[in-house]
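Structure provided below as structure tokens; questions to follow.
Only one protein chain is missing; all other protein chains are in place.
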Amino acid sequence: MGDCFEEIAAGLAAVARGFHARGWLLGTSGNLSAVVQREPLQIAMSPSCVDKGELCAEQLLSIDENARIIGQQGGKPSDESLLHIRIVNERGAGAVLHTHSIWNTILSDLYAVDGGIKIEGYEMLKGLQGVRTHEHAEWLPIVENSQDMPALAETIAATLNQHKAAHGFLLRRHGLYSWGENLAQAKRHIEILEFLLEAIGRTSNMRNHSR
Amino acid sequence: MGDCFEEIAAGLAAVARGFHARGWLLGTSGNLSAVVQREPLQIAMSPSCVDKGELCAEQLLSIDENARIIGQQGGKPSDESLLHIRIVNERGAGAVLHTHSIWNTILSDLYAVDGGIKIEGYEMLKGLQGVRTHEHAEWLPIVENSQDMPALAETIAATLNQHKAAHGFLLRRHGLYSWGENLAQAKRHIEILEFLLEAIGRTSNMRNHSR
Amino acid sequence: MGDCFEEIAAGLAAVARGFHARGWLLGTSGNLSAVVQREPLQIAMSPSCVDKGELCAEQLLSIDENARIIGQQGGKPSDESLLHIRIVNERGAGAVLHTHSIWNTILSDLYAVDGGIKIEGYEMLKGLQGVRTHEHAEWLPIVENSQDMPALAETIAATLNQHKAAHGFLLRRHGLYSWGENLAQAKRHIEILEFLLEAIGRTSNMRNHSR
Partner (left out) sequence: MGDCFEEIAAGLAAVARGFHARGWLLGTSGNLSAVVQREPLQIAMSPSCVDKGELCAEQLLSIDENARIIGQQGGKPSDESLLHIRIVNERGAGAVLHTHSIWNTILSDLYAVDGGIKIEGYEMLKGLQGVRTHEHAEWLPIVENSQDMPALAETIAATLNQHKAAHGFLLRRHGLYSWGENLAQAKRHIEILEFLLEAIGRTSNMRNHSR
């Protein structure tokens, strides 16, 4: 699969180990992908049921647009590969990352009744691609969780179309998805959204909002 | 004791150091074991009163079904070895891990009056062996703490028989036990249960449940 | 630019990686600088939009008193370079550090109505340069956030002049600035102020203030 795949796989593995250390990929949860080639689509995808704290480049799998493994590799791609492929197609993303953190899990449930979380007024928002000011209002949609991956992929596609400016979305009581033009940008977006969710969660938990 | 013991011991030591870094095995607390051989039973067991942040493979002890050291090794196996052996026998486990985290300590007390904690509706539950959907309801039993190890082993055996689907249990104001077919699975189960306990603890602590 | 620049750049990169690990520079946020030479002013400045967890000495940029790059380097200095230069000039600082932590973000908003936070009675205050007793009262001013850097630099200069004893200040919903005679002192000030902000935030959040 060439040098390109190996370099991308090494990058994904390094991000996985770093996010596991932060507690965002515990218990083999979460998954990571990056586009190797567009035509035809080839994606480097993290395998199912592997400890992300010990993920190494050799474990990354190469899959096609239908989430089928390309070539002779063993291993099973993540169940959520279809969601990654859909995000790649809908957003033209070069990398897609999915984390299970304490704060994204909690807020995805508390704000589900609203259908999403509005994040507004934080300097950190400027780290999201295309955002120029802290006055930006980011809407992070929340999608109901499901085990029916093809159906969930459709729901996500519809959500992405409805919220064209969104840099990520939450699956309820499940986790956060974000993406970027490349792996560095996707990692930046995850770090920013995780930070903002924790800030919002802890703020709403303060005893005295006006101190 | 052969290559097998050494490899298992190295794996246990690595898990111990990682969990200590997360604050789950502070102050020499907690213990870890894995089955080396079934007939007759031989278990690699962490020693008593050792800093888990510096545990190395050479410190792991080989014990038999009565928690007696096999061979010439020095050191003292953990006081809770009898509990590990009982779990191995009751569940056919290949590895047993016991952590003392802040959140498992707090929740084991707050929920003791209910006899356990029901964990339901989280995607993370799918990381528990045999669970296929986030709609799964896991019952994590809570057992009163005791210093009488033989008696505690009996109580635990009765609890495990009563809750055949449980992937772990809590000792009140003491800690979490979980296990797996092998060390990787046991580590996965601990990470998932610790994550879910923290998520539940922080959620129940939010000021506005419906936001 | 000589050995001096390289040594200073290596120090800044090491601090950046350490603060990123603590979650104070997530998502390429925050920035760091240190004075290389006073007459004419030459500052080693962190580049814009770079992952601080992977910052290396070669990426630090050399800028002049107008935030223009000196020499042939590529890269773009941080947008907030003007603020660093202003602090260097107003305070005679040898290093300026700016972090985005959860607690500085939250408190910069909760206390904005007061114009600042009074920190008093903590032993940790003695780590601030010139403070001899925990009875010291530190006033940490809060400045409204803005994307107009020249205007913000003026506001900050006025704030520094008004609060001549302040060891740092907060930008609302943005982050913390602190500085020192050299990088080690600036790092110490950031660690102390971050610690005190977290202690204050968690204390004000306790259910029973008098227990």
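Read from first to last, the chains carry the letters A, B and C; within each, the first residue is number 1.
Heads up, the rule we're going with is that contacts are C-beta pairs under 8 Å (C-beta built on N, C-alpha and C of every residue); 3 or more make two chains touch, one makes a residue touch a chain.
Just so it is clear, the model here is predicted, and its values are computed rather than measured.
Here the chain not displayed is in touch, across the complete complex, with B, C. Of the options B:N145, B:T159 or B:N182, the residue whose C-beta touches the omitted chain is B:N145. Of the options B:H100, B:H134, B:H167 or B:H189, the residue whose C-beta touches the omitted chain is B:H100. Checked against the full complex, the one of C:R38, C:R68 or C:H134 touching the unshown chain is C:H134.
Although one chain is hidden here, its contacts on chain C can still be listed: residues 18, 22, 121-124, 127, 132-134, 184, 187-189, 191-192, 194-195, 198-199, 202-203, 205-211.
If you put the missing chain back, the residues of chain B touching it would be 23, 26-29, 51, 53, 100, 102, 105-106, 109-111, 113-114, 145, 147, 171, 173-175, 201, 204-207.
One rule holds for everything that comes next: only the chains that are shown with their structure count from here on.
Any chain touching chain A that also touches chain B would appear here, but none does. Remark: rotation between chain A and chain C after Cα superposition is 90° (nearest 5). A separation of 43 Å divides the Cα centre of chain B from that of chain C. Residue positions of chain B with contacts to 2 or more other chains are absent.
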